[in-house]
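Every protein chain except one is present and positioned as in the full complex.
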Amino acid sequence: MTTLKVGLIGTGRLGRMYGQYLARRVPGVALAAVADRKADVAKQFAGELGIAKCYADHQELLSDGEIEAVAVVTSTSTHKQVVIDAARSGKAIFCEKPISLTLEDAREMIAAVEAAGVFFQMAFQRRFDAGYLAAKNKLDAGAIGEPVMFTSISRDPYAPPLEFCDPKVSGGLIADMGVHDFDAARMYMGEVARVNAIGGTLAYPEMKSVGDIDNAIIDLEFQNGTLGSVQLSRNAVYGYDIRGEIWGTKGSIQIGYYRQTPILMFTREGIAHDAVPYFMERFENAYLAQIQNFAEHVRQGLAPSITGADAMAALRISVAANLSLRERRPVDVLAMAERQPA
Amino acid sequence: MTTLKVGLIGTGRLGRMYGQYLARRVPGVALAAVADRKADVAKQFAGELGIAKCYADHQELLSDGEIEAVAVVTSTSTHKQVVIDAARSGKAIFCEKPISLTLEDAREMIAAVEAAGVFFQMAFQRRFDAGYLAAKNKLDAGAIGEPVMFTSISRDPYAPPLEFCDPKVSGGLIADMGVHDFDAARMYMGEVARVNAIGGTLAYPEMKSVGDIDNAIIDLEFQNGTLGSVQLSRNAVYGYDIRGEIWGTKGSIQIGYYRQTPILMFTREGIAHDAVPYFMERFENAYLAQIQNFAEHVRQGLAPSITGADAMAALRISVAANLSLRERRPVDVLAMAERQPA
Amino acid sequence: MTTLKVGLIGTGRLGRMYGQYLARRVPGVALAAVADRKADVAKQFAGELGIAKCYADHQELLSDGEIEAVAVVTSTSTHKQVVIDAARSGKAIFCEKPISLTLEDAREMIAAVEAAGVFFQMAFQRRFDAGYLAAKNKLDAGAIGEPVMFTSISRDPYAPPLEFCDPKVSGGLIADMGVHDFDAARMYMGEVARVNAIGGTLAYPEMKSVGDIDNAIIDLEFQNGTLGSVQLSRNAVYGYDIRGEIWGTKGSIQIGYYRQTPILMFTREGIAHDAVPYFMERFENAYLAQIQNFAEHVRQGLAPSITGADAMAALRISVAANLSLRERRPVDVLAMAERQPA
Partner (left out) sequence: MTTLKVGLIGTGRLGRMYGQYLARRVPGVALAAVADRKADVAKQFAGELGIAKCYADHQELLSDGEIEAVAVVTSTSTHKQVVIDAARSGKAIFCEKPISLTLEDAREMIAAVEAAGVFFQMAFQRRFDAGYLAAKNKLDAGAIGEPVMFTSISRDPYAPPLEFCDPKVSGGLIADMGVHDFDAARMYMGEVARVNAIGGTLAYPEMKSVGDIDNAIIDLEFQNGTLGSVQLSRNAVYGYDIRGEIWGTKGSIQIGYYRQTPILMFTREGIAHDAVPYFMERFENAYLAQIQNFAEHVRQGLAPSITGADAMAALRISVAANLSLRERRPVDVLAMAERQPA
């Protein structure tokens, strides 16, 4: 099999991580070009990796005939244009989450992908995390009987910059963070029928100025009658706290861990250890496995591991949860889809 | 101070535990009499403890002028009559939870207590558990800043007998189990304004025949804008799983533990330990501290640690949650109170 | 079966604990009398428990014909006289550890017990701890194959008063603390053939003035060829740290726990919990079970659970370890016995 030439679009923190992986740690792949609207950032990063091709415009990268696949790691608000352009250029596409901020945008993107017949794979790195994967395998093997409840907790160590909190930029707490939990919920439990969300701006009052909340609980009723609960927060002052529990008729699986450094301190103040600092430390290996999986599926002609339909489904739950929060009532997730014409 | 003479009404599992404590481990107290409708059960138990007075009717015990205080540990459906009778007899009253199955009954009981001017203390043993107590102290000391979310998980190791599951007998899952979590929620976070409940009969289909569920999630919105989530289940096949988390602006407190026996096994199958079997093992010391606290407060003329109003407030949340579950919509807790005339 | 009348000799901290247990929590037992050389201490304690008989001299208690059994909880240096006197008086004897400071004294005591034909049971409360017991059961059930190594760690939260550290009073670190570990070692692994001890006065230099050490490691070679290691320390500033590990051909059992209060704190400083404060908290239930076991064995005419020979064997290891420490060479334990004529 020949080497897959990949172009990286977006060189922010996550983009640079993927860029380093693509350059060195993904078998069968060569990172062939880098693009970023901030031309100097792209140039410096390309230099670090020894990549000759460097563009300030994603269209230029897409016009490069040598490139067979692209990783889209730009800000969410630009996903729509970049993915549609990439689809039209015929490249295989890896798209960082969330696919978009609105269901309408997502539908257009998926329509463009389908029209072009290109390979499209979404990023939800938890699916490639050793813990989430092992839990899936245990569940499928019947280790806990039938799953009846799913709990998912996502907590950031601090609030994002205020401009990012604006729901029009990031989707706000529920869409930006919760989409990971909603995707995990679907993976373990099936489709969500109905949601009820409560939340508040309780730790960072300044967030109210942009209309975002910092804590939320979203309850899920799955189509098969089982139950779910998602907790989101921006004020985990001790670190990055990502946990899940699959609760079954014959047992339970808890996913996650707290401690980063393998030492335990015993002093007059008690017994203590540190915590996971943030997502790069928690999901480093999952991000690597995810981009390796994308490359492998493209190279071997396999179907995408996570599809546009998966992206839509998780986004639909986010949109329904935000509506529930605003209107203070449970919302049917499928009704969301019907309300919003493609 | 003279010795307080206490009568025990109800000699089921919990009643016998209180009886043993009152007979031997509560300073300043003498267990003076025992009553149970099952005369032979009462007689045998009295014999074990060396108690001479033994009644088949609670009224007889209440007529005993020597007795100054009673512990009411009968089945919930009889609480109303026994407590009203006890109030009229002028005894100080300790009442096992839940106070009653309906708000109407509870109001009558409290009215009778107030009319008689007797001491009345409710049982919510978690308030006397070392973990729940330490969490309260840490919270009050500001260790985690302002509390913004409370999570409470109660899971029984198996389902109760089917006849007990009947909501008309026990109140059902939400009233029978959840009332502990609702009381803890109030202790840490304040009054609950609104609830939303979802649930299902997911592990024990036979429960449907009596109209009960075996798993539920109840979300709480407190009057101060903070959030809460209660998870209830009857299918913790590994043991009795009681946990809580108080989530604050500057940290978090997790309450609870899993392991009963202090050994850890390392074998080819992995690393494993046992779990807490059931509530007697988990809350043994809390039950003791609770009945000691009752006796101490009666003897020293202090106000009750947990009042009838506390019992009403927790029950009101249960009733609202059950209504929310049935009607599939959020329910205002205060509206509950208004709907149901005293 | 009639009630066993027990007399308590010694009302220090441990004596008062046994006294409370004997008075209230040991089935089939009545605490009939109390003796302590400090007459006022004995009198006050007897008053608290409502015991009429109170003596300043153990001989007076032993002369009391009503008393059938005695618990000897005096300071170690007086064990010899009290036990010999008790044996001659024909009472059943419970003796707190260590039996004595020298092998010679222990031999005399055991000879007196045998001559009188009385019941004699040693105290080693770890044998009645839920963890140590469960480990024994797992080991006997073959859960870890054949045991090949035993590790035992005993650490006190602070140093005893200097006068107690004097090896002539307490036996010093190795005899006072280590005797528990040596007894556990015998329970799990069999007889010890040879020891090598190293140690130092490393945390409390003032201990050198009385000739004691504060940290030690004693390695054990069992007669069956297996291995052991005991670590002792007086400077566990965080609490009372008691642990063990039975290491087998097919797995391992770790015994012990660190956390006292079931809460976990998450703050900017990390994730933390408290520790077990001291032996009363750690072994409360074990002490109760131990004295109940004594009473049960006396009442039912069973053989003692822990014999004088057990006490001798543990003491012999202590003596050999102290000799090894002084002479800086491995010491045969059996040689100890031979060196020291009875």
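Observations
Think of it as A, B and C in the order they're written, each chain with its own count starting at 1.
The rule is simple: a contact is a pair of C-beta atoms (placed from the backbone, for glycine too) under 8 Å apart; a residue touches a chain by one contact, two chains touch by 3 or more.
Fair warning: this is a prediction, and the values are worked out from it, not measured in the lab.
Within the complete assembly, C:N196 is the residue of C:Q44, C:S75 or C:N196 that touches the hidden chain. In the complete complex, the hidden chain is touched by one of C:A30, C:A130 or C:I217, namely C:I217. For the chain left out of this panel, the touching residue among A:A134, A:L162 or A:M280 is A:A134. Considering the complete assembly, chain C touches the hidden chain via residues 146, 148-149, 151, 196, 198-200, 202-203, 215-217, 219, 221, 225-227, 229, 231, 233, 235-238, 247, 249-252, 328-330.
Taking the whole complex into account, chain A touches the unshown chain at residues 24-25, 129-131, 134-135, 138, 143-144, 250-257, 259-268. Although one chain is not drawn, its touching partners on chain B can still be listed: residues 236-238, 241, 258-259, 266-275.
One rule holds in what follows: only the chains that are shown with their structure count from here on.
With centres taken as mean C-alpha coordinates, the chain found closest to the middle of all protein C-alpha atoms is B. Chain geometry summary: the mean Cα position of chain B and that of chain C are 40 Å apart. Averaged C-alpha coordinates put the centre of chain A at 42 Å from the centre of chain B. Contacts with at least two other chains are made by residues 250-252 of chain B.
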